[in-house]
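The other protein chains are all here in position, but one chain of the complex has been omitted.
Up next is chain A:
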Amino acid sequence: MASFQSIMKKYLIILVIILNFQILLALYEDQVGKFDWKRSFIGKVKYAHFDSGKIIVGTEENTIACLNSRNGNIIWRQLLEDPREHQLQLLHSDRDLLSISGTINNWFVRTWDHHTGTLLSEWTISSDKSIPSEFTVVKGILIHIFPNLNSHLDVVTYNLDENNQKNTIKVPAPWITDTSNCVLTQSYYICISKNDISGQLYYVDILSESHNVHVKTLHSILGDVTDLIEILPFDDILPAFLLSSNGQASVVHVDKDTVNRKIYKVMPNAITNHNGEKPLIYQLEPAVHPDKLVQIRVKDYVTCQDEMAIELDYPIGLGVPTIVATATKNTLTDILLSTTDNAFMLVRLSDGKIMWTREEALSNIVTVEFFELPVSELDASIENEFKASSSSVFSMLSHRLNTQAKQLSTLIFGGQLMSKNSLVRDEFGLHKLIVVATKVGKVFAIDTLSGSIVWSYRLPNVEPFSILGEDKILLFAQRTARYAPLPAECILLAKDKYTGKGVMFQFDPITGYSKRGVKKLDHRIAQAILLPYEDDQHLKPVLIISSTNEVYLHPSCAVAEVYKQASRLYTYSFDEIGTFKGFSFIHSTKDKLRMTPSWELQLQPAKLVAVKTKHPNERVHSQGRVLPDRSVYYKYVNPNLIAVATISDDLVHKHVLSVYLIDGVTGLILYATSHKRCKGPVHLVHSENWIVYSYFNERFRRTEFAAAELYEGHVQSNSSVFSSYAVSLLPHVQSQSYILPASPVSMTVTLTERGITNKFLLVGLSNGGVIEIPWLLLQPRLNDLPCGPEESCIPYMPEIPLPSEAVINYNQTIGRVKGIEVAPARLESTSHVLVYGLDLFYTKVAPSKTFDMLKEDFDYMMIILVLTGLVVASYLTKYLAAKKALKQMWK
């Protein structure tokens, strides 16, 4: 019996081993973090509190987090609801942490544990009024105030200590004219009636029994002031507020019946600190010293005396700071600053040193571009050596000798600049630089190997364009780093925050150096395209179309070059209401490009939700699909194809999703399909000869995927040149749809250097995972053909399986995935992937496995031993055979 059990055990072990072999697609435990990295962010800080060596923050991304005050690392983080609808309203740190977040009339009140971030309790407040309201906590009582203009205050109080006992009060307040002229400090609600000196100050203590309204003239508080007066909140703990005029503010202290203006003036960004022996005021000022930018001034709240002024080592690249919180412990004072470019930093007094900085701008990335690194100095000089620079023999000889001497010196003494920061291209293109543009207009370059920031550049007062409800800044790689010694060049296009006109920034993506800096354009940008033609400097021109259909070219000297190609140049534009227009450049002249409309589509009343073209660098390796009968079914690969998805409201079907494939040159609709009772969010992927899109089916209440593939048929109409005008055959369309048992938030497809590798769809899910789905699983099955392993075809399954091994970020949940960007490596099997959202996650994927790479655990010793063994054996046998043959001859 015992022997039988041991046999069973052995079989079980073998079975487990076999099963394990089948999931080799996933990562081994020791490979975690080897090819990938993740950076976590929290968003722009809105509230911050110090709490015994930790910092508790609430951010505009509707996130609560606890940071280590020593290094700024996240100890815990809680993502609340979607920040586009819900916003944090209050973060109160007491015995427990209290947070209120919500929409205009629905709020979640939650308490959290300081140390672990676990949710302790949660209850909701809802109201039938849709007016802006305010929350505050005074002595364990949560006060919720609705100011009704010219009428009264609706106040609801909740006693947090006694089971959230609710109490509703109505305070008559006909003096509220504008909520921007009112502040709440402690339990006082204070308003000014006018923004100049003739105005009155009204205040009422909400928690008092009588609700006596006190009225004071601003003149009696401020004296003679001619400028505009603003009322600003000052502090949560002291009943005080600020009256600001002309960039300076007076602190006004309220105490029951009296208001009392402090004699000193402060900056409107001042803040108080209650941790020390006495309340102190901290404020930021421009530094006196010419080398420093910012200084901190400290004043005593009661005596109004200047305590000290400390100049900070404020770095140049960052935006304008404001103080969020301060805390004093022993003799050290920590100050938290938040800047206009969303950075968050800790400054320690008394030396004014910046302890750490968090670049929270990276929590809101809008555009990503991968860049190849330049070759090393040695390689560049070798390349330079063989460049035919002149025709004469002697100059060529001297050139060669010169470069070879340089090569020798770099070989011996090592490179100077490039090798030091090791931003050098590797053989397989696995080391790249990611340039990202963020919503606040800060540009970062990130190293793919380490995830560290190489450089950053802040563009002041810019904002992204809004394309179909999505924020986008345009980034074009005009010249890659391939053409040493010419530097790589990249162009960024965004919108001016105030004028709405275009902003252009041209820079070297490797170093971040910009020759011309930020250039403001005098027109709005409607469309911009990177043209595929290079000038003699290997620079690809960028074509910008203004909102008045004027055409601009950067660099403008490329007009002559582009004019030669003008008869083959087309573009399109669209607006959200569903008009699609195509343009040609046939009426251009040698010195001015002109755009003329050539086709037009009208998709109204449907609304455009997605427009996708193929990736410009995509290559299609295989021209057809081999059928079981050995015939070829040719793909319809039209480089000018635009995939468009629209949603229209319908009386019968509620929502109808329509998908069109449009030829961008002729405006011919090649394929049109509609899904009734289906609505967004629509995610569309367009690659090679196929599209995949996801949508929500209202009838079955599930997310579905549909795939459509285009074929020319069994004959290829023109194998050498493709022209959109030569229409001899409309493509055959195969389509199929599937159920996705998850909710996608973003979708893209892998891209490899030569397009030989299989395609994988990368789908970002709402649960923070990014899953890879092989295209083979979605590829429409041909109707009357067998499908099985022999045909290398996976039989149709209506539900797409989502095994956990297919999650490329394994257990590293990515907060609020917003987009996925891919780029090919120079190794055919591999693509770079950057997933961005609140977090950043980088990894490499190999859809056909790493067929062109040796495994890292490859046994080099073994193969050397085997090879030498074989060589020795063959020589030995040769010798023996010769000996035997000789013996045989003597016989």
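The rule is simple: a contact is a pair of C-beta atoms (placed from the backbone, for glycine too) under 8 Å apart; a residue touches a chain by one contact, two chains touch by 3 or more; residues count from 1.
Simple rule for what comes next: contacts and distances are computed from a predicted model.
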UniProt protein name of the chain not shown, from "Protein kinase domain-containing protein", "Protein farnesyltransferase subunit beta", "ER membrane protein complex subunit 10" or "ATP synthase subunit gamma, mitochondrial": "ER membrane protein complex subunit 10"
Which residue of A:Thr328, A:Thr613, A:Thr666 or A:Asn758 touches the chain not shown here: A:Thr666
Residue touching the undisplayed chain, where the options are A:Glu704, A:Glu772 or A:Glu828: A:Glu704
Touching residue (missing chain; options A:Asn150, A:Ser180, A:Asn246 or A:Ser567): A:Ser567
Hidden partner chain, touching residue among A:Val551, A:Val656 or A:Ala846: A:Val656
Residue among A:Tyr203, A:Tyr282, A:Trp599 or A:Phe696 touching the omitted chain: A:Trp599
Missing-partner contacts on chain A, residue numbers: 567, 584, 586-587, 594, 596-603, 606, 648, 650, 656-660, 666-669, 671-676, 678, 704, 706, 717-718, 721, 723, 725-730, 732-733, 735-739, 796-799
